[in-house]
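Here it is: the structure, laid out below.
For this view, one protein chain was removed and the others were kept in their places.
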Amino acid sequence: MAEVTLSTIVKELKEYDGEEVRIMEVCGTHTAAISENGIPAMLSPKIKLISGPGCPVCVTVTAVIDKLIELSMEEDTTVLTFGDLIRVKGTNKSLADAKADGASVMMVYSPMETVKLAKENPQHKYVFAAIGFETTTPVYAMVIEEAIRENITNLRLLTSLKTMPEVIKWVVKDGGGIDGFIAPGHVSAITGSNEYEALSKELGIPFVVSGFEGPQLLATIYSLVKMKGKSGVKNMYKSVVKPEGNTTAKALVNKYFEPSDSSWRGMGKIKGSGMVLREEYRSFDAGSIGLDEDHMPAGCKCASVLVGKISPNECPLFGKHCTPDNAHGACMVSTEGSCYNYFVSGRK
Amino acid sequence: MKITMAHGSGGESTSALIRDVFAKHFHNEILDKLEDSAVVPGSGRLAVTTDSFVVTPIIFPGGDIGRLSICGTVNDLLMSGAKPMYLTCGCILEEGLDIDVLDKVIGSMAETAREAGVKIITGDTKVIENKGGEPGLIINTSGVGFIPDDLDVPGPFKLEDSDAIIISGNLGDHHAAILGTRMGIESPIKSDNAPLCEMVNSLLTEGIRVHAMRDVTRGGLGTVLNEFSSSSKCNIELVENDLPVSNSVRDFCGILGLDPLYMGNEGKMVLSVHGDDAKRAVEVIRSCKYGENACIIGKVIKNSDSSDNNNVSVITKIGGKRVVGLMYGEGLPRIC
Partner (left out) sequence: MCVAIPGKVIKLDGTKATVDFSGNIVNAEAGLVNVKVGDRVLVHAGCIIQTMDDAMADEMEELFKEIEDLGV
């Protein structure tokens, strides 16, 4: 075969005229990097990139937001959260709305700040809105480990923790027909690339782990186009992603958390697709079990967007009633959300 | 010594504060009369603008609210082609503010006004109760400038096909300096707050055909160019590789998931210049103070199909293309 270079990749991706290939990315930072690099405009119309359920804020059900709001209204309790989650609406309102009504809600950059606050103010209660995927769960495990070591009892987590394999299966079986996955870079740094071997065999489709630079993403997409119809795992982010992942982090997660069923926005409950605190550490749980209710705003098609059945701009609300300043669904709120990224970068 | 409510009473404490801080620094023959209103000569076309400054912290890396309050108003006057002449200064002080801090800020205002060649000719001071937190101050400056009779005043609706888009220096420095300080991220990034008088004056003196110019403040370059594009009904195409961003600001944005295209500056301007004058314009700006990183970053394209003339886009480093839309949200950090 001819030697592969970046320019041959660029040319072939633009001129590709084979069978349609539908490629899904399931990592918010990939979604943002694809938009920032203007990659959709470089691809043949026969290659479709679909943003999957890779944005933690976007897949959180309304019951979790409602519960957080309830907790934030309690006396002597502060709810701590990452930035994006604060503006996502629950059944009636968002944490930002609750804050305006006088609830105690605080934005932080690291869950570890919760430990510090709880230690400094032992009379006050702190609840961290513990959302995220395999990448973030080890950080929550460290929070619990530290709290136990410091004998802190005024700190709890409201967890809505998700894991990738089962939802990937769900999307492939029930979603919009996916031919390959750009495997998430940071999730894979923890889980390792081996995680995709069994998944790839079972589903009969390829997985390629990618970094976040434009050329790396192009090389990944190119590989997935070439691998269409076959199973197989490629790791194109070897500097960070090891076959076995981060074993220290995995052991720590296993110590404090166990697999559970989990409810995903618009998709319902998916077996074995989440994590909860183990029984013996439930005193650190703020009431996470059974938060399954999910009220989608009228007309919002986030659920179909998240599984790739429709593209964001096929939603009747997109760009008309639903914009980043007046978001109906979570996918338009988060800067990692599919709808937000399509909207701000003019992606079609 | 601290500011007390007595400093706003209108009595001796007020007079002493004005004498010992404001008049001491601002001192000029018009202000020194301390009349109810300042009387100055003027004729022809006047440019008038006003701006209020509420930034916290009031002293930040590379500048302070005083310097900022001069730069903001002076630069606004400059962008309409005016020569800035006179400024007013309204100060609202919070009870408990350290008078040494006030003295530093007002001293910095005076120094920046001298640099910009403008006089502060009238002012007002009020004191309000401190509502909790670090006592601060709010400054309003209004400014007047004279527009030369023969100048064809540039405007956002005057962009022409094949114009070059030029930026006078690195993007995002002010925004990153303020945000970094607030978040406790130690960094070498300094605010770029600066008056652009020399730059604008040189461009106009050299006869560069400037069709539009705007200082890049809140909302960043993306917001300004969207206004240019919709006012002039044209497309603007930027080249990502040519956008000047320092390594520190680039990584700062990387850490927080921010886009330098939407970050504010306080000493940068973007121009749309006749294509044939572009290279010369860059040379002129580079020869001026604060202009050493000026460069051409894109061009104006007017399509014959008028319905397809309202896009700002950027050609990315790998040859992709994305739209630079309006700014949304508050730039909340991403978690993933």
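Order of writing sets the labels: A and B. Residues in every chain begin at 1.
Methods note: contacts are C-beta pairs under 8 Å (C-beta built on N, C-alpha and C of every residue); 3 or more make two chains touch, one makes a residue touch a chain.
Predicted model, so just to flag it, every value in this text is computed and none were measured.
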Omitted chain's touching partners, listed by label: A, B
Contact with the hidden chain (one of A:S72, A:S104 or A:T136): A:T136
Query: Where the complex has a chain not shown, which of A:A118, A:L252 or A:A330 is the residue touching it?
result: A:L252
Statement: The one residue from A:L68, A:I86, A:A189 or A:A286 touching the chain left out of view is A:A189
Hidden-chain contact residue, picked from the options B:L256, B:M269, B:V282 or B:I297: B:L256
Query: Which of A:M73, A:A96 or A:M112 touches the chain that is not shown?
result: A:M112
- prompt: Please identify, in ascending order, the residues of chain A that touch the omitted chain?
  reply: 1, 3-6, 9, 28-29, 33, 82-83, 109-113, 132, 135-136, 138-139, 142, 145, 185-186, 189-190, 211-213, 215-216, 219, 222-223, 226-227, 234, 236-241, 246, 248-249, 252
Message: Tell me which stretches of chain B touch the chain missing from the display.
response: 180, 185-189, 247-248, 250-252, 254-257, 333-336
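Note that in this section only the chains that are shown with their structure count from here on.
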Query: In angstrom, rounded to a whole number, how far apart do the mean CA points of chain A and chain B lie?
result: 38
Field: For the chain A and chain B complex, residues of the former touching the latter
entry: 6, 10, 27-29, 32, 35-42, 54-57, 82-84, 86-87, 107, 109, 131-133, 135-136, 186, 214-215, 218, 323-325, 334-336, 340, 343-347
Query: Mind pulling up the chain B residues that touch chain A in the complex?
result: 183, 257, 259, 311, 313-323, 325, 328-329, 332-336
